[in-house]
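Okay, so here's the structure we're looking at.
Excerpt of the complex: some chains, original placement.
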Amino acid sequence: MSTRTGDERVGVWLFGARGSVATTTIAGAAALRHGGAPVGLVTELPDFAGHGLVPIDRLVFGGHDIIGTPLVKRLERLIAGGVLPHGLDSLVEADLTETEANLVTIEQHDVSQAEQIEAWAADIRAFAQRQQLSKVVAINVASTEAPYPPHPAHADVASLREALAGPDEVLPASSLAALAAFEAGASFIDFTPSTSIRPEAVRQYAVERGLPFGGQDAKTGETLVKSVLAPMFSARALKVHAWSGTNLLGGGDGATLADPRTAESKNTSKERGLTDMLGDVAGEVHIDYVDPMGDWKTAWDHIVFSGFLGVRMTMQFTWQGCDSALAAPLVLDLARLSAAALERGQVGAMPFLGFFFKDPIESTEHSLARQYDELVRWVREW
Amino acid sequence: MSTRTGDERVGVWLFGARGSVATTTIAGAAALRHGGAPVGLVTELPDFAGHGLVPIDRLVFGGHDIIGTPLVKRLERLIAGGVLPHGLDSLVEADLTETEANLVTIEQHDVSQAEQIEAWAADIRAFAQRQQLSKVVAINVASTEAPYPPHPAHADVASLREALAGPDEVLPASSLAALAAFEAGASFIDFTPSTSIRPEAVRQYAVERGLPFGGQDAKTGETLVKSVLAPMFSARALKVHAWSGTNLLGGGDGATLADPRTAESKNTSKERGLTDMLGDVAGEVHIDYVDPMGDWKTAWDHIVFSGFLGVRMTMQFTWQGCDSALAAPLVLDLARLSAAALERGQVGAMPFLGFFFKDPIESTEHSLARQYDELVRWVREW
């Protein structure tokens, strides 16, 4: 493996490339190239400087989506919704048009899942070749799927290969995306709580190919706050009795999560950290679709805890944020870190990326401070 | 110095021994002896087990106060105010009566400040001898003082000794308390933001005597939360523009802080951490005396930050807690940790206690997670 040279370019293949998160990521990277401040970009913090992460302006975007709306149109909608600043569209229009050429609209064909994987992998390889990319990192930012039922073929690669070649569907789209990435020699990160890399067989597949993967379910708002508050209560030996949460959001993400089956994926992922950190606590988490809120999310959390001699106290917080604007810089961070992992020959799960996720793969550490330290250690250790 | 033997007892000398925090501490320690759960006690967490900290039931309380109300009466008031559980009074009455014998009511005499220090030190020595204590740790939990004007005698021990012997007042009560502790061979912790160990001469005095000191201004509520939220924003590279806070509280502490001069001590201390962590941010902090709220405190904080591409977002939190019930277990923690420091021959400032304080002495670390790690490291390293 050669050392990265200055003119090397890295491909970022986004599954869900026309969604709010992807559009904000692509437009944001362009804005940074035009002089924007790198607010929200963790890998631009001083702790990460000088460790050879690929510069943002060396990232080239491509991706799949099931919809075909041009990025420029998507951007206009985000600007109208207050998610992105007015004037950004004219600034980055040329960049979006360039990226547009790298986007592939997915069509449903009557083929086996194995053939579908191969077709998607071919798209990624063509992108890499056309753009002369040294490597490609894939990231899933598509809508959250409903939980996928277990299947015997999920147990090992051999069974999976056989099943995929058959006429039946054995994996959801997110897992096909992961396998397509691995087929094309790309790393894979799941930014969502979908099934993707959960089945053991999918993970083995990556290991066989000598590729890294990571995820899942980026923590951008309520869960981010939980990941510092829960350790605070623990460190102070304060007993948490109940933690209740309500999330209000509109937009496309809200509509998806309004479906109780999708919400199940989200909630499972959201609640894992709290239980890992505090044990069993009472309280529910609601995700409500509130159309007039658009891409803005408001989360309210209410915590009941007791101090010395059992005196009951409460804390509540309200978080009002725009998920896309919080998520997009993390996508850029994960792209840079995945590229470094590929460079370093990292194989299999990347638990050191837990800092970014609600449901960190192969890790039970949820304290943001410790996750941050772990990430910095990994970046520096090479 | 001998290894601590099993039957050794440690004296805890409280300045402000009849205040809400002290009463809750003394009654709480008694309740623990009678089988209460150690909620809120950091030093009872698994991380601290097996490192020879003195057991709570080996702590013997004594102290000074300017008021003479019996502890039992003070306790009744705290119970009536909902700060402590009903039934506690009958459980711990005998313990409080025993402690009562160790409390000295301060009277104003027309003596030099040097003589006053000596008189207080004599009280502490008498306590240690009468109770056959192996060592004494002193903690200031008296009402917060107004900032004390600088004085040339604060610069070094020699000037200070000379000035103290003279007829003028050169130090506030909190600093006399610290010097009395050092005179009596005790460690000293300031739980408040008062002047106490701030003057260089007072610190030199401790070093001369080979004694440790620590503080200041325990973080029990709003600032505790700040010490995890501010690092969260930093770790995510989110730019904080404004952080505003309003604290509402009644009770004795509230009345003291309603005085703008005292509030100045409090606010300086409260705001230091935020500036150290986030640089200059807009916003003010208010402390309002609201009599009907009694010993309960409600803090509301409002934070304006921006994410990617400058999109403005906000977070707010409301903390409703009872300061005495949050503070008391920390006093017990600090007593145990001070005893360990004396045991280990620690001299001078104890920055590893920063976990407990808004304005950690000789430390610029305000991140609760890192402060916790530092504390555990110190406890374990011996």
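As written, the chains take the letters A and B, and residue 1 is the first residue of each chain.
As a working rule, a residue touches a chain if its C-beta (ideal position, glycine included) is under 8 Å from a C-beta of that chain, and two chains touch if they have at least 3 such contacts.
Being a predicted model, the structure only gives us computed values, none of them experimental.
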item	value
With 2 copies placed, total copies in this complex	4
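The rule is short, and it goes like this: only the chains that are shown with their structure count from here on.
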item	value
Angle of the C-alpha superposing rotation, subunit A to subunit B, to the nearest 5 degrees	180
Gap in Å, rounded to a whole number, between the CA centres of subunit B and subunit A	44
Contact footprint of subunit B on subunit A as seen in their complex	24, 28, 31, 36-42, 44-45, 82-85, 88, 224-225, 227-229, 231-232, 234-239, 306-311, 313-322, 325-326, 328-329, 355, 367-370, 372
